[in-house]
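For this view, one protein chain was removed and the others were kept in their places.
Chain lettering (A and B) follows the sequence in which the chains are written, and residue indices restart at 1 in each chain.
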Amino acid sequence: MRSPRAPLALLAVLALAACTSAPAQPPAAQGGTTQVDTRVEPLSPSLDITDPRGTRITLPATPSRVVCLTGLCDDALTELGLKPAGTSNAALLVHPALLGPEGRSVPVVPGSFGSEDVEAIAGLRPDLVIGLAGVHDQLRQALAKFNAPLWTVDPKDWKDSVGYLRALGSLTGRAKEATDAETRFRSKLATAVKSSRDKGNDKKTVLLMYGSADSIGVDTTDSLVGKLLGSLYTYPWTAKGTNAETASTFSVEEILAKRPDTIFVYSLLFGTDKKLSEQLAANPVWAQIPAVKSGRVHEVAPKPWGSGRGTRSLSLVIDESQSLLSTTP
Amino acid sequence: MRFTLIVLPVLMVLAACAALLVGSTVSPADTLTAIFGGGDELTRGVLLELRVPRVLVGLGVGAALGLAGTILQAVLRNPLASPEVTGVGSGAVLGAVAGTVFLGIADQPEALTIAAVLGGVLGGASLWLIAAKSDPLRLAVLGVLVSAVLAGASLVLLTARPQLAGAAARWLVGSLSGRTWEHWNGLWPWLLVVVLAAVVLAPALDLLAVDDDHARTVGLAVVPWRLTALGAAVLATAAAVAAAGTVSFVGLLAPHAVRRVLGAEHRWLLPASALAGAACVAGADFAAQALTALVPSSGSQRIGIPTGAVTALLGAVVLVVVARRASRAQVEGGSR
Partner (left out) sequence: MKRSVVVAALALLVVCVAALCLGTPIVGVNRLPAAFAGETDLEHAVVVLLRAPRLVLGLLVGAALAVAGLLLQESLRNPLAVPELLGVSSGAAVLVGVCVVWALPIPGAPLVPALIGAVVGGLITLLAARRAVGPAAVLLVGAAVNAAMQALLLTAVSLSDSREQGVLFRYLLGSLTGTTWESVALSAPGLIALLPLALLCVPLLGVLRLGDETASALGVRADRARLIVLVVASALVAIAVAPSGPIAWVGFLGPHLARRLRPNADPRVWMAWSALFGALLVVVADLAARTVLYPVELPVGGLTALVAIVLAALLIRRRGEVA
């Protein structure tokens, strides 16, 4: 029995942990090269749709009570002129970009993200529940008992967000609203890409991060918003070796080296009276970064920037980032 | 002794009923109506598809942990042994987390049970390899060490996939939320195996708990019996973890509590621990649900308190008291 098997087995497990996934393709970091197609395919209502990830959803009747466990759902329903029957993203829903104060009337689903309370969801009598793939799958069986099919979504880029919007529009019989929203979004993005190029903003390095000076996380080029910003500006933040959408600890050395011109930041982890831009300016390391030096650190709303994922939130990201880039501090 | 064997089932049924009646949405009064055949479709659905399997899973998990704890304490001859401190519990968690992260089997309770069993075997085997010849105290401390390392590995896995952290954190603190008949179906066959094993093992455990030489002179094949017993404990723990995550301290405290009253005979100890463990988890689930209903919502978020947090807090207090009393008794009673 005195063989080194036990430590080897443990090592193997840890080695697996260390390299969880195959290295992702290094995405194009340079902005301004994307062409946005503004054509919109026609769409008709259907109770049998296939979503951008290839998942097929078939419903017996047009859903009228949709419960949202992920921000994309709240966002898309708002685009379609509908209201969720319940949401676990109340803070997103009451943001002016979505429903605003009107969103307060939507019941909140209790429980923590990923293990929401099924009894409470059932109490909302939903006919469709939309959650996030990889997180909410474990609720599927319990929800099925209440005839509430679970649709797990997994948007990787804005095209997926549009695809999910179309799918939901088709399911809910709101094809026109969906294509209108798609047209709006595509033309907004196309205009933004063009104006970015005209003003030379595509050469500007921007950074979207969260946390505080002490410990920062970064939305990498694998994240939805990171990809969107990458199509407008220079966004060189990759998470090498993983396909993590958010890097919860990112090297400050890398940020020093890439010298971002503008920083968008959300979700201050520790409540203090000092604004983050001031905190960063007072920090000798961060003070070296052009964005901090010139006062171009902007605090943005955490919910639409961090967990919106849909065309409404992404439109807000486009608008806000453009207007913040053009203001002079 | 008779008294205890009547009290424990009554306690268990009471705890189960309490857990059955309390929940986030449907009120206890409505639930009662539904139990007696009334109520609307939603209430009946909540009762039959959520509350009943939830309570059953809770009872099953408690019983499995109680049995695992009793077996481990006997075989390792250590009153401090429990699924959590033998590496079996945290190994099973690691298996379940790895299954969730790499294989995406979070929605298949049966497959998860197998992943958890494999992990539990890994944890138990690593402890066996490094500590087979250690004395009981050293074994317990080595067990804590192995558990801590395996728990660290689970955390490393979770940092690798931050998106999954929320969903996977529930393995680290036991929770009964959203349990359905599928979870019960994933649990009961294993539980049945363990219960049968316990019936067979009971007389051998009495001997193994004392010392090897004595057992040999009576004609017991010590090593095979011990391995069988350990295997049963691993199965019980892994099935419990796969069904509910880490419900801490139940496996340690349930056998302790009943041994105090019933003495050391395993034919009484095993069923009593199972009952006590079941009552404990169902009671903790009731407390967690009631607390969740009481805690005011913080802003737009309403929180759900996991069952495992309740057992961990209560268990820690009880363990501190027990350890202090035991250490003093040991000193007063001379060296053991």
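The definition used in the following text is that contacts are C-beta pairs under 8 Å (C-beta built on N, C-alpha and C of every residue); 3 or more make two chains touch, one makes a residue touch a chain.
All of these numbers come straight from a predicted model, not from anything done at the bench.
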item	value
Residue, one of A:Tyr164, A:Tyr210 or A:Tyr233, that touches the chain absent here	A:Tyr210
Among B:Gly39, B:Pro271 or B:Gly308, the residue in touch with the chain that has been omitted	B:Gly308
Of A:Leu93, A:Val106 or A:Ala247, the residue in touch with the unshown chain	A:Ala247
Touch list for subunit A against the chain that is not drawn	2, 4, 6-7, 10-11, 14, 17, 112-115, 210-211, 213-217, 237-242, 244, 246-254, 256-257, 267-273, 283-285, 288, 306-307
In subunit B, positions touching the absent partner	80, 84-85, 130-131, 133-134, 137-138, 141-142, 144-145, 148-149, 152-153, 155-156, 158-159, 162-163, 165-166, 169-170, 172-173, 248-249, 298, 301, 303, 305-306, 308-309, 312-313, 315-317, 319-320, 323-324, 326-328, 330-331
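Criterion: only the chains that are shown with their structure count from here on.
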item	value
Parts of subunit A lying in touch with subunit B, wherever the complex brings them together	1, 5-6, 9-10, 13-14, 16-18, 20, 90-91, 94, 108-120, 122-123, 125, 132, 134-142, 145-146, 242, 244-246, 248
In the complex, subunit B residues that touch subunit A	23-26, 42, 45-46, 49-51, 94, 98, 101-102, 104, 106-107, 109, 122, 125-126, 129-130, 132, 149-150, 153, 156-157, 159-164, 166-170, 175, 177-180, 182, 292, 297, 299-304
